[in-house]
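The block underneath contains the structure these notes are about, expressed in structure tokens.
Missing here: one protein chain of the complex. Every other protein chain is in place.
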Amino acid sequence: MPADCLISARHVSKSFGAINALNDLSFNVREGEIFGFIGPDGAGKTTLFRIITTLLLPDEGEMTIMGLDIRNGFRELRKNIGYMPGRFSLYLDLSVGENLNFYATVFGTTVRENYELIRDIYSHIEPFEKRLAGKLSGGMKQKLALSCALIHKPALLVLDEPTTGVDAASRSEFWEMLKKLRPYNITIIVSTPYMDEAMKCDRVALIQEGKILSIDEPEKIRDGFSRKLFSIRASDKYKLIVALRAFPGTVTAYPFGDSVHVTFKGDGLENSVYEYLSQTGLKDVIIQETRAGIEDRFLELME
Amino acid sequence: MIRNTVISVHNLVKKFGKFIANDHLNFEVYEGEIFGFLGANGAGKTTAIRILSGLSAPTSGEVIVAGFNAKKQPEKIKKSIGYMCQKFSLYEDLTVRENIMLYGGIYGMSKKEIRERTKSLLVRLHYEAYGDRLIASLPLGLRQKLAFSVAVLHEPRIVFLDEPTGGVDPITRRQFWEMIYETAARGITVFVTTHYMDEAEYCDRVSIMSEGRIVALDTPAGLKDQYHSESVEEVFIKITRPGKN
Partner (left out) sequence: MKRFLGFVKKEFLHIFRDYRTMIILFGIPAAQILLFGFVVRTDLENARIAFLDLSRDEVTLKLSDKICSSGFFSRGEYLTSYKDVDQVLRGSKIKAVVIFEEDFSTKLTGEGKAAISIITDGSEPNMATLTTNYITAIINDFNRDLAGTAANGVLLVQPEVSMFYNPSLKSQFMFVPGVITLIMILICALMTSITITREKEFGTMEVLLVSPLKPIQIILGKVLPYFILSFIDVILILLLSWLVFGLPVKGSLALLLAESMLYILMSLSLGILISTVARTMQQAIFISLVGMMLPTILLSGFIFPIENMPKVYGWISSILPPRYFIVIIKNIMIKGTGFLYVWKETLILVMFTFAFIGLAIRNFKIRLQ
């Protein structure tokens, strides 16, 4: 276990009846890093986060946070965790200011004491301090929930899908805010179903059906893609996909935005593909080699 | 290529009291097109979709969907469209077959027709084994694909998809988009909203709403050119947060 390790999980498993929510997870989270759990709904992200916040006990395995065991040390741990559950955990019938003050009081602090920490985030919504939380837009709710989770200056910030259902601009702002928390040395773990957000984390774990597929820095995960990847474009996308699927030299073909990402047998570009595609009537085909993204790697690991 | 217009919106205004949710929207959507309808939270997307699907009447302006006027013939519009959203799509306590029967019945299809389409639908999705399973027992990805198939069961002219792929895994998401392509190739217009900006790139054309207005409308490539951006996401941020960058 590295010296700067804040969370250490060893062989953690959890089932609900017949459902294996988490299956033998082991990972370390270092102090001060932004660590992302990237995976679809039902991958087990929320269950894992509830174990980390001591709300659930694992069936098997060990986990220590800040050197404290999650089973015995939960009272001490709870004081040092800031938690933002999936549904923002705000009182919709209380105003912005009342929500923030309430969470500050409950955690034994005041808004003034730690205002510096949340200034960047809270200043966006401060003009609406008197407005009820239920009347805020998704992006503003998200900022308020983050302020509430941070108000007691926790050592560990746990954010469960903070960007789900929020528009792309608010999402990108949210990640900028997290980056601005760096000087305070708060360890942040965050889960998201959006693959592209992996790139904003220091390290990520790709998670699927209760298992970790890969843990690494995002760039290294991209580098882990094992074959050469080609991006193929044509104006008739549907026809292109169907044709590439049928092409005997194709290993995988997935639509990716305006192109199709393809790997070929023999790991290079099958030159016969040009001819094959033009025979099917696709005339304006453009093929380029491209670098795999996180999602390409995720797809490869899922196979 | 001359394309038939299936949605035509002219100076659409929708007000709630003093609040203007939709401020003079103008756009057309063509047959067999995949149209991405993007916008910030609270930009007025939901309001517009409600009007387009005949659930609410415009305050002023002319809205023609599938040849029917949204103000005067909303019932006829409802029969010509399909609808699917992330939050509610199928009844969890009914089986796959029961759900299909229900929706087929709602759209006035005959029993025989429903039975035939159910069979071909299950075969196409490789779901033959799931016909009598409860929806609740199916994985999310499977449900979403099924919900989409049910939404186009009655061969509508347009299908509205409201964040159809939220939270599904990357493989399912791709299979879903392939289904969308296939549906569009059949001539059904697909009108889709999403928070995944990379998904916007799958669309033929994309509109971006901000504060009740459509600020940009073009092909993804056209938008990227116009806003000197690498991705639709960048375009989106430039439009919805004009003060930044």
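Points worth noting:
As written, the chain order gives the labels A and B, with residue 1 at the start of each chain.
Operating definition for what follows: a residue touches a chain if its C-beta (ideal position, glycine included) is under 8 Å from a C-beta of that chain, and two chains touch if they have at least 3 such contacts.
Fair warning: this is a prediction, and the values are worked out from it, not measured in the lab.
The hidden chain, counted over the whole complex, makes contact with A.
Contact with the omitted chain, checked across A:27, A:103 or A:238, is made by A:103. Looking at A:88, A:194 or A:230, the residue that reaches the missing chain in the full complex is A:88.
Residues touching the missing chain, restricted to subunit A, are 50, 53-57, 74-75, 78-79, 81, 83, 85-94, 98, 101-103, 105-108, 148-149 (touch as defined at the top).
Keep this in mind: only the chains that are shown with their structure count from here on.
Averaged Cα coordinates give subunit A a centre that lies 26 Å from the centre of subunit B. Looking at the complex, you find that subunit B touches subunit A at residues 39-43, 139-141, 163, 166-172, 174, 177-178, 181-182, 184-185, 195-199, 201-202, 220-221, 233, 236-237, 240-241. Looking at the complex, you find that subunit A touches subunit B at residues 39-43, 137-139, 164-173, 193-196, 208, 237-239, 241, 254-258, 295, 298-299, 302.
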